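Report on the structure given below.
And now, subunit A:
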Amino acid sequence: MATTEIRITGFGGQGIILCGYIIGKAASIYSNQHATLTQSFGPEARGSACSAQVVISDTRVLYPYVTAPKVMLALSHDGYVTHKDTMAGDCILVYEKDLVRLEDHGITARTFGIPATRIAEDLGRKIVLNIVMLGFFGAVTGLIPRDALRQAVETSVPVGTEELNLNAFDKGYEYGLKLAGKAESKV
Partner candidate 1 sequence: MSVNAKQPVEEGHPMEELLRMDRSPHIWCPPCGLGTTVTALATALKQLQIDLNNVAVVSGIGCTGRVAGYMKVDSFHTTHGRAIPFALGLHIARPDMKVIVFSGDGDLISIGGNHFIHTARRNVDITVICVNNFIYAMTGGQVAPTTPITAKTSTSPYGNYEHPFNLPLLAASSGAVYVARWTALHVRRMTTAIKEAISKKGFSFVEVIAPCSTLYARLNKLGSGLDLMKFYHDNSVIKHGVDLREVDINYQSKVIVGKFIDIEKPTYLDCLNEGNKRVFGDKYKPYGGGNGDN
Partner candidate 2 sequence: MKADPSCVLTGAHYLDGNHACAEGGIAAGCKFFAGYPITPSTEIAERVSQRFPLIGGVFIQMEDELASMNAILGASWGGVKTMSCTSGPGFSLMMENFGLGIMLETPCVLVNVQRGGPSTGLPTLPGQADMMQARWGSHGDYEVIALAPDSPQESFELVIHAFNLSEKYRMPVLVMTDECVGHMTEKVVIPPAEEIELLERRYTDKKPGEAWPYDPSEDGISPMLPVGKGYKFHVTGLTHDNRGYPVINAEAQEWNVRRLMDKVNKHVDDIIWLVEKDIEDAEVVVLAYGISSRVVQPAIARARTEGIKVGQIKMVTVWPFPEKRVRELAEKVKAMIMVEMNYGQVFLEMDRCIAGKCRSRLVGHAGGTVHNPFDVYNAIKEAVK
């Protein structure tokens, strides 16, 4: 039973929940895995630090919560600081290079940074930074097939924005391919 816990963290408005939703959907609907998404609710989902958690498994997920993520996506420094101590040993940390300043985690982590906001801005819409991150995550972790993630992006973003989002996804993915297997650092 291979199970992977993933946490996505950032601030409200960055599309954290959508990012988690797409990961879970890609795994469970488009690549024959089981995936359970949980998220932070309440005021924190509407502005300050928020997070989404996905458990991916090849059998049914029985315990729904993430306790020690093997993969963490950090889209904001606050989110990173809040959750860094929950990371499992040998965690993959995927982070927004311009927004997160890495600190000592006290555990071994493989880190991959991407200037997702800048890439999104170059595409004309800063709002797609979460999808850039998602593509990047897909490439550096290899947890979910690229096609499955693309399909999940296409069927989850607002109608009329599919092309923009798929483009953002691909930009992130390609940025990641260059780094795959080449973690910047082990902290």
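Rule of thumb we're sticking to: a residue touches a chain if its C-beta (ideal position, glycine included) is under 8 Å from a C-beta of that chain, and two chains touch if they have at least 3 such contacts; residues count from 1.
Basis for inclusion: all candidates are chains of the complex that A comes from, given by their letters.
Source: prediction; values computed, not measured.
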{"item": "Complex member touching subunit A, one of 1 or 2", "value": "2"}
{"item": "Candidate 2 contact footprint on subunit A (complex, rising order)", "value": "21, 24-25, 28-29, 34-39, 41-42, 61-65, 152"}
